[in-house]
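The block underneath contains the structure these notes are about, expressed in structure tokens.
Of the protein chains in this complex, one is absent; all others appear in place.
This part shows chain A:
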């Protein structure tokens, strides 16, 4: 996790295209200027960043489902819960699940856990649209590669494939 670059996701753990789910690992750094102010002597990952981690996990799932032909922007966070403190060095595993892939938007559910304990959850709405700049798509593709997003093509009917499910499109 590179907080100063808003690079929250470190690794993709699992992707299931058929179930439309993604699990990510997000490692809170041991040190960051953020912890100097939040809070002195009691460093905590700010709650807004927990929402950002969930939103980015949802966004990476949506981009993968759409084969990176659309960008996703955070539109709303509903039923957001911050259940316990998250501290430097902890690993947050986020489960993102597509609930509804609408026209120009998508609704997803996200849950974050540390050592199996639920620390945060929310319903995330993402607004989707064509990439406003080609370099943004390139950045997201390089991010997907960095975090180890499975990029195999969709399974061909009747053929064995390591990648389950199919891509969906608006």
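Odds and ends about this structure:
One rule holds in what follows: a contact is a pair of C-beta atoms (placed from the backbone, for glycine too) under 8 Å apart; a residue touches a chain by one contact, two chains touch by 3 or more; residues count from 1.
Please note the rule applied: contacts and distances are computed from a predicted model.
Taking the options "Na+-H+ antiporter MnhB subunit-related protein", "Pyridine nucleotide-disulfide oxidoreductase", "Oligopeptide/dipeptide ABC transporter ATP-binding protein" or "Acyl carrier protein AcpXL" in turn, only "Acyl carrier protein AcpXL" matches the UniProt protein name of the chain that is not displayed. For the chain missing from the display, the contacting residue among A:44, A:75 or A:91 is A:75, taking the whole complex into account.
Mapped onto chain A, the interface with the missing chain covers residues 75-76, 100, 102-105, 107, 125, 127, 170.
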